[in-house]
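I have a structure I would like to understand better, so I am pasting it below and will then ask my questions one at a time.
Showing just some of the chains, left in place.
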């Protein structure tokens, strides 16, 4: 299990895809994005176009733990945890319970698992209370996943720095 | 002397506490937080509950250098510089003079000293002028302390990356 953290447009998805494609396919791409607007539609289309054949896509905007648990042992890429967490918060679910279920699913994954997420905690405290809460929840999620991950990398300008 | 930098909810306080508890106690916790609202009250209570026995707590929202200088050689944890700097700026004190006094106190600390601070400079330029000024002052403070520190770490997802 590898946790790939990175900033906006840091190349983290590309790095994660390369990690998965180094494993024997077929590969599963678990997408957490929900396209609410044109900006998101375009981003999803760009990511999909970059991945070639050999990929199966599963949409899991909310039921991410279940999607990981359904794996058959072939390599799985989750892109990204940030959007999943956003969906969980906006759906007013119990974040702590959802986090625990996700961590448990990751711990029991049947095959190679690469998780992509945005590192969002290195800026000034946001004025928006929801943004502050989101930032805190993202931090907690990353800490728990990093604790059980075999590897953690921070992608800077497309280049992975080893954290763990 | 160790400077522990990290993002929001990065596990930096927990890492710093582990560093101090690896030293022979009793340990002194210098708290800079002032609870103006419920959110802060809750954070302070959470941090205090996590620390077990063997800790003495000193409140130093503003007179941080003096609190460090009063040490008797037993290990000291300061959590955190970000809140101290916020207090100094809001109290309209001379930030450069306060910074110089703090750096001098750290240089002369009688025993092991671990300083926790938020890295806040990796986001987009804030629209708010006070936030911009705060970000600049935090950067200056971190540079000066890092220059005299024996070790600097950046905590990412609960895991320390060695900077110095």
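A and B are the chain letters, set down in written order, and residue numbers restart from 1 in every chain.
As a working rule, contacts are C-beta pairs under 8 Å (C-beta built on N, C-alpha and C of every residue); 3 or more make two chains touch, one makes a residue touch a chain.
Keep in mind that this is a model prediction, so the values were computed, not measured.
Trainee: Assuming the complex is a homo-oligomer with 2 chains given explicitly, what is its full copy count?
Mentor: Here the complete homo-oligomer in the file comprises 3 chains.
Convention: only the chains that are shown with their structure count from here on.
Trainee: Give me the C-alpha superposition rotation for chain A onto chain B, in degrees, nearest 5.
Mentor: Rotation angle between the two copies comes out at 120 degrees.
Trainee: With centres defined as the mean C-alpha position, give me the chain A-chain B separation in Å.
Mentor: Here chain A and chain B have centroids separated by 31 Å.
Trainee: Taking the touch rule as given, give the residues of chain B at its contact with chain A in the complex, in rising order.
Mentor: My answer: residues 6-11, 119-124, 126, 128, 131, 134-135, 156-159, 161.
Trainee: Quick one: in the complex, what on chain A touches chain B?
Mentor: Listed in rising order, the residues are 3, 5, 7, 119-125, 127, 135-140, 142-143, 145-147, 152, 154, 161, 163-164.
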